[in-house]
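Only one structure is covered here, and it is reproduced in the block below.
Every protein chain of the complex appears in place save one, which is left out.
Presenting subunit A:
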Amino acid sequence: MAAAAPSVFLLMVNGQVESAQFPEYDDLYCKYCFVYGQDWAPTAGLEEGISQITSKSQDARRALVWNFPIDVTFKSTNPYGCEIPHGLTPALSFEGPQIVLSVYGPDVFGNDVVRGYGAVHVPLSPGRHKKTIPMFVPESTSKLQKFTSWFMGRRPEYTDPKVVAQGEGREVTRVRSQGFVTLLFNVVTKDMRKLGYDTGPPDTQGVSGPSPPQGLPR
């Protein structure tokens, strides 16, 4: 009389791209998009978005606030295509979804240049999570190229920001980290426990990520 065991689980994420800290730059906007493996599918909400342009506040905090909403629901699909080792129940093998952020701002000539890329995995445990992620830009390979790109307003950027979510291919890139973005996630999952997953104790204070260096406002 037991109900049929579920075969997929849902991951509902809402929250916001809260604010950023970039000591050297102002008038920034950010774009976010979700990157996920083939075992996930977004079922509701928006997978990408572009925020407003924000300027630093005049007070001592010098904060860059976006307060930009995120609302998406993922469904994990059942991968019958992959080879399942003997003795294993049809497993849900997945590459957890990640959110990729790109921050852009004007340079001294008025061109729109990239100020940072960053990515973080969407937390899989239910609860409230606050993540502060460092943002980095690719560096030019030579001083001449650095000057030319500054002058022409065409900085090195990734052709597809989703590259930021991967680990492969990073070993040949040189980057500069120059800012932080703070994100807030509220995560609700459905049927993960029924499928045998244990995500650990609920994380209600949920503060994680590197703290910005001393001297910068929190």
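Rule of thumb we're sticking to: a contact is a pair of C-beta atoms (placed from the backbone, for glycine too) under 8 Å apart; a residue touches a chain by one contact, two chains touch by 3 or more; residues count from 1.
The rule is short, and it goes like this: contacts and distances are computed from a predicted model.
Hidden from the displayed complex is a chain whose UniProt protein name, among "Gamma-secretase subunit APH-1", "Elongator complex protein 5", "B9 domain-containing protein 2" or "Serine palmitoyltransferase small subunit B", is "B9 domain-containing protein 2".
On the side of subunit A, touch with the chain left out of the figure occurs at residues 23-24, 82, 85, 87-89, 91, 93-96, 98, 118-121, 123-125, 129, 133-134, 136, 139, 165-168, 170-171, 173-179, 195-201, 203, 208-210, 212-214, 216.
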